[in-house]
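Below you'll find the structure, written out as structure tokens, and then a few comments.
A single protein chain has been omitted; all remaining protein chains appear in their positions.
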Amino acid sequence: MKNVFILTIISLVAGLCLSGVYIGTKDQIEISKKAAFNNSLKVVLPFMKDKYEDVPPVKYDMEEVPIYPVVENGVLQGAALQVIGKNGYAGNIKVLVGVDKNQTITGIQILEHKETPGLGTKSADEAWWGQFKGKSLDKFKFKVKKDGGDVDAITAATITSRSVTDAVQKGLVVYREYAGSFNKMGVSHE
Amino acid sequence: MKSLVITSSPHVRSIERLTDVMYDVVIAMIPAVLVSIYFFGLQSLLITVTAVVGCMAFEALFLKIAGKTNIRATVLDGSAIVTGILIALNLPPTSPIWMTLIGSLIAIIVAKQVFGGLGYNIFNPALVARVFLLISFPVQMTRWVNPSFFKGDAITAATPLGMLKTDGLATVSKTFSHLDFFLGTIGGSLGEVSAVALLIGGLYLLMRKVISWEIPVSMLGSLFIFTGIFWMLDKARYADPIFHILTGGALLGAFFMATDMVTSPITRKGMLIFGAGIGVLTGLIRLFGGYPEGVSFAILIMNSLVPLIDKYTEVKKFGLVKVKA
Partner (left out) sequence: MSNGNTAWSTFADGIWKNSPTLTLLLGMCPMLATSSSVMNALGMGMAATFVLVMSNIFISALRNIIPKQMRIPCFIVVIATFVTIVDLVMAAYSPGLYKSLGIFIPLIVVNCIVLGRAEAFAYKNGIASSMLDGVGMGIGFTVGLFLMSTFREILGNGSFLNLPLFGPSFSPVLIMIMPPGAFMTLGFLIALKSYLDKRQKKGA
């Protein structure tokens, strides 16, 4: 009985301490998370001034694609889209794709991946993804060269390159649809 | 019976004919080496010499550091030479010298001497080196060139299996014929291009009774059956079984690496199981895995199961089995 009592006391004190630390760090954790995401956003959307619209994800082909549109004076300037590249070398690759109002790519960031260190991870370097900058669906074939497209695959990481390329293309397609509906209905926060 | 202590495997095998056996294996590899020189030129000779010298030097160095006394005899027992040639046969013709040397270092020190030297290694040293290099330097390890003899200058090319993985079966059948695989006029590592040279070496080993038929036959047979089943199911998508046997490292593995007596089972039944396992794993990796070629992975995986196979296929000694009442 006494033993259980002591364990209870220790657990109680520990719990109290932890709730204190939790409350103390909660806001900072939120801020850090937001800052990290905002940094990625700034890379893919260099033209973004300070804020993006908070809108629900777009449905596309059984998927929900989170979208972060930038709107100035009621005109859509572009958007960042969080798309999933399927069939990477090790699972899916989460990519943030930035698109401007001319429907060309302004930047990409790899948010999450499990690719091979030193090979597939090169997809996160601008030296590789820089080739997408300023490209649009009508003038650029979003396929690696091996598959008859215009994308230079990373040496020895064709599968990763293919997956990221698919994701970037998907981002452009989803943006085109979103821009179409935006022009009809304006920004919708629903 | 109590006085006999059974230790955990791997067990020391007979080494009476060790040096003879090793030099027989070297002789058997000569056709493959000659063919590679014929196709890829002096570069291939350079790789072979580097690998052999590297293996012997690293072995001497390790034995010296470890304070062993019989350095000369061990280095000259032929096993380092065999490992060296096998490493060379597993490398692409464009391998830089430093990469060949790293391969020799890994094979001799990590795969062989750390486990206790010849007879104690669990994994085939040359294959450990190949897999280490393949994972570490995928760019250099997959830079193939076409043999220069038939098609003019050596140009970069994909191996048939690599092409199958990235471009599909149709491209492969357009580019190569079965005769190409048989003669070796294809891209590939030094020792995987020419099926006919490997077959000559393999037959020599079989005739000299250095290797027995069980492992090659069960390995190639199971690979044939496994890939054959998928070929029958969808001929447009899967390559035929002959293709799978003639390309990649299947023949090299079947005759020269799976049969390594240190890392394969002792009993006939064990060898059949071992070979069949390699064949099926190779098929699985080639058809469904991330790498185009799976022979080396398959052999290493089965190497690790050898103690288990030996345990369950142990021949019952006379008088040990109880007569059923």
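Going in written order, the chains are labelled A and B, and every chain counts its residues from 1.
One rule holds for everything that comes next: a contact is a pair of C-beta atoms (placed from the backbone, for glycine too) under 8 Å apart; a residue touches a chain by one contact, two chains touch by 3 or more.
Everything numeric here is computed off the predicted structure, so don't read it as measured data.
Here the missing chain is touched by one residue of B:I97, B:I135, B:L203 or B:M232, and it is B:I135.
Contact with the undisplayed chain is limited, among A:K2, A:K49 or A:K184, to A:K2.
Within the set A:S11, A:N87 or A:N183, the residue that contacts the chain not displayed is A:S11.
For chain B, the residues in touch with the chain missing from this view are 102, 110, 114, 132, 135-140. In the full complex, chain A makes contact with the omitted chain through residues 2-4, 6-7, 10-11, 14, 17-18, 21-22, 25, 28-29, 32-33, 35-36, 116-119.
Here, only the chains that are shown with their structure count from here on.
On the side of chain A, the complex with chain B involves touching residues 89, 119, 146, 155-156, 158-159.
Partner chain A is touched in their complex by these residues of chain B: 138-139, 142, 166-167, 290.
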